[in-house]
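Here is the structure we will look at, set down as structure tokens.
As you look at this complex, bear in mind that one protein chain is not there, while each of the others sits in place.
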Amino acid sequence: MKIDHSVPKEYATEENRLKIFGFWIFIGAEVALFGTLFATYLTLVGHTATGPTGSEIFEIGPVLIETFVLLTSSFLIGLSVHAMRLGNKKAMLTFLGLTLLLGLTFLGVEIYEFTTYVHEGAGLQTSAFTAALLTLLGTHGAHVTLGLFWGLAIIIQVSKRGITPETANKSFIFSLYWHFLDVIWIFIFSFVYLKGLM
Amino acid sequence: MSLKELFPAKYVTGFIFSLVLTVAALSVWYFDLSYQVGLSILIVTAFIQAGVQLIMFMHVGESEDKISIYTHTYYAVAMGLIIVIGTLFTMIWGYQ
Partner (left out) sequence: MKEYFSRFAIENADDPMIIGAQISIALVTIGIIVGLTYFKKWGYLWRTWLTTVDHKKIGIMYILAALLMLFRGGVDALLMRAQTAIPDNGLLDAQHYNEIFTTHGVIMILFMAMPFIIGLMNVVVPLQIGARDVAFPRLNAVSFWLFFIGAMLFNISFVIGGSPDAGWTAYFPLAGNDYSHTVGMNYYAIAIQIAGIGTLMTGINFITTIMKMRAPGMTLMKMPMFTWSILITNLIIVFAFPVLTIALALMTMDRLFGTHFFSIDNGGMDMLWANLFWIWGHPEVYIVILPAFGIFSEIITTFAQRNLYGYKSMVFSMVAISALSFVVWTHHFYTMGHGVVVNGFFSITTMAIAVPTGVKIFNWLLTLWKGKIHFTVPMLYAMGFIPIFVIGGVTGVMLAMASADYQYHNTMFLVAHFHYVLIPGTVFGVLAGFTFWWPKIFGFSLSERIGKWAFWFIAISFNVTFFPLFISGLSGQARRMYTYSENAGFTIYNMISFVGALGLAFGFLLIVYNIYWSTRYAKRHLTEDPWNGRSLEWATHSPVPEYNFAIIPQVDSTEAFWDQKEHGKELFKGNIEPIHMPNNSGQPFIMSAIFFVFGFAMVFSMWIVAIISAIGIFACMWYRSFENDHGHYIPVEEIEATERKSGVIANED
């Protein structure tokens, strides 16, 4: 395995470069995936049948918390990758751990949000609007959940094996994933919640 | 390691910029704006913030593959827009 020491470790081997490239392609596919969910939501947003509308159930408080938490976690994972490039394992793991903690907080607020909706009569089966809303939010939440487990696996590997070309590559790719989830959230925040509350 | 090394300017600026854009987007909830103005603000702030994430956080331009990745990203954005706008066109706007 030829290691190129003139680039950051996550790019240092041929295999590493292939994996990062492949992951960017995957992100393109995820854009199409979430695009379809947005298309479905925006088409069905007025189809509330006998159920509630968005403006009736959306609360700006939890939404702001979710947004701020996710944005900060995206900032922190960026700091983690930066610390990794400096070779600072302790800082890297600290920032990564805080990222995951904030991710967990985000999920907690979202679960609270969902249970509130259900109590208010906006469940998955209530109307086309609620189905589309909860599926879009739920798919994003499921991606975050998967990310928490993935991030945990990386924390364990970096603690045990240190910052190697392999672990650096995984961490960098994870950060791409996490940033992407924040990009999706920005669109959810804008075109689901804010648009619904306008 | 110093705070300056661990908190590089690029990231801090990006973070603050994202917060500013989020607050700007919030204006559509706080103020009583027309539908068109509100939607325009949301579109502009969302896409700029996405760009901030892409360029300042995801290092989209840093590797030897940057042309391929930029091209792929433009294509992906175009795809997303086609899917959303095409669906709204066919399903809703077309039924005038």
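Here the chain labels run A and B in written order, and each chain numbers its own residues starting at 1.
The definition used in the following text is that a contact is a pair of C-beta atoms (placed from the backbone, for glycine too) under 8 Å apart; a residue touches a chain by one contact, two chains touch by 3 or more.
Just so we're clear, the structure is a prediction, and the values are computed from it rather than from any experiment.
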Contacts of the hidden chain among displayed chains: A, B
Full-complex contact with the absent chain, from A:Val7, A:Leu86, A:Leu104 or A:Ala128: A:Ala128
Residue among B:Leu33, B:Ile55 or B:Met79 that touches the chain left out of view: B:Met79
Touching residues on subunit A - with respect to the absent chain: 1, 17-19, 21-22, 25-26, 28-30, 32-33, 35-37, 39-40, 43-44, 47-51, 124-129, 131-132, 135, 149-150, 153-154, 156-157, 170
Residues belonging to subunit B that touch the chain removed from view: 65, 68, 75-76, 79, 82-83, 86-87, 89-91, 94-96
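Basically, only the chains that are shown with their structure count from here on.
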Contact footprint of subunit A on subunit B as seen in their complex: 1, 5-8, 11, 14-15, 18-19, 22, 25-26, 28-29, 33, 35, 38-39, 42-43, 45-46, 49-50, 53-54, 57-58, 63-65, 68-69, 72-73, 75-77, 79-81, 83-84, 86-88, 91-92
Contact footprint of subunit B on subunit A as seen in their complex: 11, 17, 20-21, 24-25, 27-28, 31-32, 34-36, 38-40, 42-43, 60, 64, 67-68, 71-72, 74-75, 78-79, 82-83, 86, 88, 91, 175-176, 179-180, 182-183, 186-187, 189-191, 194-195, 197-198
